[in-house]
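Read through the structure below, which is laid out as structure tokens, and then see the notes.
The complex appears here without one of its protein chains, the remainder shown in place.
Take a look at chain A:
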Amino acid sequence: MSLKKKLHDFKVKNKDKKWLPAFSAIHTFLFLPDEVTHGGTHIKAADDLKRTMNTVIMAMVPCLIFGMFNAGYQHHIALGEIQAATAGFFSPEFWSMDNFFVGFWKILPLVIISYGVGLGIEFIFAIIKGHEVEEGYLVTGMLVPLIVPVDIPLWMLAVAVVFGVVIGKEVFGGTGMNILNPALTIRAFLFFAYPTWMSGDKVWVHGAVERDQAIAAGENLDAISGETILGTLAQGKEVAYSAADMFLGFIPGSVGETSVLLIVLGGLFLIFSKIGSWRIMLSSVLGAVVMGLIFNQVASAGIISESSKFYGLMSAPFWEHLLIGGFAFGTVFMATDPVTASQTTKGKWIYGFLVGFISILIRVFNPAYPEGVMLAILLMNVFAPTIDHYVVQGNVKQRMKRLKAKTA
């Protein structure tokens, strides 16, 4: 008896059991179900939600692997064990197995915790509510390890995932019903609950916190400083990285957010496969450019003085804002989440533009935390239904006008 037949018989035998959704989740992972259409169209297109979600995950895998190398690379550089990469994207200093395994052993647990805890909750809710396990968390679970600092304690991540999935998603009714992007809800929870682990100059490089504690305990060691470029700019200091470093991603930051090159490639893949919205991505970049240019003008017109604490970030050239921090990652992978973004075509343009615009605004003016992408996307998630409402009202008004023209 084949596996296919065995699983089918098992499903039929247990079709009344409460735990069946848990089995089905694994069953449908192995086999596309034998369900046929009834009523409505007799044929259906090839895509389903699993395929859609899987496409997004594929687009993120390069970022994950790069993140593993980068974690080790930043660690080794900070310890002074290797030289900075000089030979472009394929620098051997960067792509060494030494680097990879440091990152691999740090990041793999993040992935496991993220998926383990998150999917666990999804399974429990599916069983309680008696519906199938939905695929939304497949993407969220992949996003989460990519948007946290590499040294984040695992228990914190687990707590945040529980919060994000339950409060951010399940209370609204699960995948498709949530208002806020679940991955960003998780990150926001971490950020507000454990700010010392989410910002500052210690958390972005593996080993920095540990080293700090050792120094505090009286050991005679050099402190590791691994500040992000945004942190440096916010303090008005000179940035030690070239634009090429920023674009290729050889800089400290959250695990998967650093390589703009790979993020852009992932974004192009999503646009090509028609899974990601190019309108949101493009308009978000436009919004960021506009805001960046405005700030550049303000800075060069001398409206604020060089001693102002905003000067560093404001005078950074507008295009640099696109390369640093989480802007690229947020724009490509988080702002485009179809559930929490605007749903109408026109709305997507407005929503994306404002995401980019506000990202840079918050980035420059937020004194506590020099990054604004997360907050900008969450804010726009809240406003997306309002944007859609007005776009749809435009259509409704047109119809009313047509009626009036007729009766007048």
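In this text, contacts are C-beta pairs under 8 Å (C-beta built on N, C-alpha and C of every residue); 3 or more make two chains touch, one makes a residue touch a chain; residues count from 1.
One rule holds in what follows: contacts and distances are computed from a predicted model.
Novice: Between "Molybdopterin synthase catalytic subunit", "Cytochrome c551 peroxidase", "Na(+)-translocating NADH-quinone reductase subunit A" or "Carbohydrate ABC transporter ATP-binding protein, CUT1 family", which matches the UniProt record of the unshown chain?
Specialist: Per the UniProt record, the undisplayed chain of the complex is "Na(+)-translocating NADH-quinone reductase subunit A".
Novice: Which one, A:M68, A:M142 or A:V339, makes contact with the chain that was left out?
Specialist: Of all options in A:M68, A:M142 or A:V339, contact with the hidden chain holds for A:V339.
Novice: Would you indicate which residue among A:V36, A:A87, A:L221 or A:A301 is in contact with the undisplayed chain?
Specialist: A:V36
Novice: Using the document's contact rule, name the residues of chain A that touch the chain not shown here.
Specialist: Residues of chain A in touch with the missing chain: 4, 7-8, 28-52, 54-55, 132, 134-136, 173-177, 272-275, 277, 338-339, 341, 343-345, 348, 388, 392, 395-396, 398-400, 402-403, 406.
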